[in-house]
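A protein chain is absent from this complex, but the other protein chains hold their places.
For reference, chains read A and B in written order, and residue numbers begin at 1 within each chain.
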Amino acid sequence: MRKRIVRTAGLVACSGLSGSVLANGWNMPVGVTDVSREIHSLHMIIFWICVVIGIVVFGAMFYSLFRYRRSRGAKAANFHEHTTVEVIWTLIPILILVAMAIPATATLKTMYDASEADLDVMITGQQWRWRYSYLGEEVAFTSNMATSRSQVSGESAKGENYLLEVDEPLVLPVDRKVRLLMTSDDVIHSWWVPDLAVKQDAVPGFVNENWVRINEPGIYRGQCAELCGRDHAFMPVVVEAVEPERFDAWLAERKEAAAQEALGVDREWELDELMERGEQVYSSICASCHQPDGSGSPPAFPALAGNQAILDDPDYHIDTVVNGVSGTAMPAFRSTLNPVELAAVITYERNAWGNETGDAIQPADIAELLDDE
Amino acid sequence: MASHLPPRPTAQQNQADAGGMAVDEHHHYGPRGLKRWLLTTNHKEIGTLYLIFSLTMFFIGGIFAMVVRAELFQPGLQLVEPEFFNQMTTMHGLIMVFGAVMPAFVGLANWMVPLQIGAPDMALPRLNNFSFWLLPVAFALLLSTLVMPGGAPNFGWTFYAPLSTTYAPPSTTFFIFSLHLAGISSILGAINIIATILNLRAPGMRMMDMPLFVWTWLITAFLLIAVMPVLAGVITMMLLDINFGTSFFNAAGGGDPVLFQHLFWFFGHPEVYIMILPAFGIVSVIIPTFARKRLFGYASMVYATASIAILSFLVWAHHMFVVGLPLVAELFFMYSTMLIAVPTGVKVFNWITTLFRGSLTFEPPMLFALAFVVLFTIGGFSGLMLAISPADFQYHDTYFVVAHFHYVLVPGAVFAIMAAVYYWLPKWTGHYPHTRLSQWHFWLSVIGVNLTFFPMHFAGLAGMPRRIPDYALQFADFNMVTSIGAFIFGASQLLFVVVVVLCVRGGEKAPAKAWDGAEDLEWTVPSPAPLHTFETPPHFEPHRH
């Protein structure tokens, strides 16, 4: 990291001071990347500049308010122009702004650094979850909020990381440059982790990029920052930063698990097994819209319990889940879920909440559908 | 203009001084009752209609804000569902911006611009009537979406595509239609104001003699003419995308959702200044009155207002720093945005220098104007912080932004409107507002506003995104304080209604020149101002000191 003269000594002292004056939880986090530190120090510099200007301006104002009260016998003077003064107080702010713009420009350039990354991760926003794929590694998964609806409604006690916990965090290695590509399947989302100082909009049909090099292992939490519909508050981001060796091991493990799951496609599954697996998938993926009891919230999200259109026609049901419905909030799960998960969740929907079709949709059939020749 | 009005005796108008309580006996011809208000072409009556409408919308939008704050009082979902919450935040924003703040300024302009420039009425009185009556229609339509299937607009007042197009509730078409009506109303109002100011000034009043309220409104009206058609264009494109299969903002058909944001903010940033420039004018009129000293740097005030207006067209993408702009665009919009601090700073310095060596008293209008200077400046500071593009990656779409724009809009625009109402109430009603109650209203408002919006800075910096119905536990304390502040602020506005109603019905009688430091032409006509004033143009003498 290049040292910049502008941002040394006194200015660093500012951010040091801030640590004690504004305890954590009140102020922007310093974060765990070089960029986040730079941003934090910019934030503190501009903050203190504002404080100083504020003291001068409000000081002059309140001095006048107390000193020149008519009740104290003040007589109004009769001046109303002074070109020199006016020029001075136009120029001084310009100088302050220029001084501020210099470090801000430098930081911005760092943030737009496009050098080669060690790892590329594609982040896809979906109403209302994130999907992460490690490019070139064949590892991809969705990350859903793990906080239970009963905590939200107040039926059970709220946990420590209420609304900021997920079923599967994004695992990243520390000390490596990770390039983050963002896009969206539906509306605009914004992927934000304050400790990483990364906030980038995920725009449907377009791809954005940002990057991060994390300095310390740890768990960093954030949220979707752009209003994306009903469950905007319920699509947290959790990043777990680990040592590179642990990361490599984790990645290998994920690949192995995916391979294992792929093997499961070929065997015959029992209804009970599918129901059990399906319930997990349903509660993490489907329940946020269609409700845990399958009652939905029509008209946007149709009920599944007692829904004759899907119960009478398994193919229609499968098609809807696999391919989604264009122009609606129903995404295509063909690439999000594997054949086992698809079969399980469809089976679950066909047999839960009083839906008693007795159908056990087999993963092998779904797999065949997916690679239809 | 206004030639359909019968000629009026003119003698009393110019020299009506203290005690000139000329009750106008002649305005009772023509329609009466409801029809009179429906058909009125009198700028004072239309001004009153605008102000009453705006106050009504202020309370409706306020109720929506109370729903939002009640839900956010503590973590968890207690009162409303997230869908309804989103409708509340959206409707709160739309109603406050287009229904409360803008019509309030237009109402003040209707009342005061002709009086301040010595004109008998607005240049186009019938158009004036039409542009007002569009508003109740527009907002009745907008509010009716709350009971439509699928609910009201729920995509935020900035209605970003595709959430507001492909994924929007069916009521969106009605929302677009009502916004069109409100936009037409603003445009017609702006045309009228420009025509009035440019053509109907009293003989001898040059442009650089006009009171600053008139100046800032003239510039605001030009901004309206420039950007309201762009808003109309954007929502027309939305309408086409939704109902006619075009793809302006839909990537699937070769469109671009980011284009929506560029177009919206090309309108939206000047719109922000439309809501603050008349406030600058009001404060620039009130402070000299109660400092009993001419405004410092009149000319630089005018130039600063004009430069803010021009700069407002060059900064729109600072609302979009995280949308994926190239580096050069980030830099350009960061620099241009920082530049706005310069003319804004000039204004604040001028106000303070006007106070310096004045002879100050603190009547209710002055209290609100002073609170405006302090609290608007705080909003300006957070604006300067937001301009720093790298830092904006952390601030963007958090409660820090919510704190910022509420500081410039509530203790900014709304306080200025209240200052104006307190300032001109004696002229409108012939009575002074109740001093004690006004002071209570002021202090409760100041406490409420700061309790509401100051903690939002902390919540935002600590990581709370905006527009969420539920939040993580570390934001709980800030939100509770904010909600309590909001309830105080909301309730204290009832006091404002009480003050206004009492003032209309009676109170200490006000002379023509109700404030001893007041200098503009409106103070030469009796209080309350008769229905018809300045039918013979007054003689205007520049710099009456």
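Please note the rule applied: a contact is a pair of C-beta atoms (placed from the backbone, for glycine too) under 8 Å apart; a residue touches a chain by one contact, two chains touch by 3 or more.
Going forward, contacts and distances are computed from a predicted model.
> Tell me the UniProt name of the left-out chain, picking from "Pyruvate dehydrogenase E1 component subunit alpha", "ABC transporter permease subunit", "Cytochrome c oxidase assembly protein CtaG" or "NADH-quinone oxidoreductase subunit D".
When "Pyruvate dehydrogenase E1 component subunit alpha", "ABC transporter permease subunit", "Cytochrome c oxidase assembly protein CtaG" or "NADH-quinone oxidoreductase subunit D" are compared with UniProt, the left-out chain turns out to be "Cytochrome c oxidase assembly protein CtaG".
> Considering the whole complex, which of A:S64, A:S190, A:T320 or A:N351 touches the chain not shown?
A:T320
> Which is it among B:L51, B:A104, B:A168 or B:V421 that touches the chain not included here?
B:A168
> May I ask which residue of A:L181, A:V212 or A:A360 touches the chain that does not appear here?
Checking each option in A:L181, A:V212 or A:A360, the one touching the absent chain turns out to be A:L181.
> Could you pull out which residues of subunit A are in touch with the chain that's been left out?
112-117, 120, 122, 124, 135-136, 179, 181, 183, 185-186, 204-209, 286, 290, 299-302, 304, 307-311, 316-317, 319-332, 334-335, 346, 349, 369-373
> Write the list of subunit B residues that the hidden chain touches.
1, 3, 123-124, 150, 165-170, 172-173, 187, 190-191, 194-195, 198-200, 203, 225-230, 232-234, 237, 241-243, 245, 248, 250-254, 256, 258-259, 262-263, 266, 324-329, 536-537
Assume only the chains that are shown with their structure count from here on.
> Just the number, please: Cα centre separation of subunit A and subunit B in whole Å.
35
> For the complex, which residues does subunit A have touching subunit B?
25-29, 38-39, 42-43, 46-47, 50, 53-54, 57-58, 60-61, 64-65, 68-71, 74-82, 85-86, 89-90, 93-94, 97, 100-101, 104-105, 107-109, 111-112, 127, 151-154, 158, 160-164, 186-188, 190, 192, 194, 197-201, 203-206, 208-209, 222-234, 297, 299-300, 327, 329
> What does subunit B use to touch subunit A in their complex?
Listed in rising order, the residues are 75-78, 82-83, 86, 149-150, 154-156, 160, 162-163, 166-167, 251-252, 256-258, 291-300, 322-324, 327, 330-331, 334-335, 338-339, 341-342, 345-346, 348-349, 352-362, 370, 373-374, 377-378, 381, 384-385, 388-391, 393-394, 396-398, 458, 461-463, 465-474, 545.
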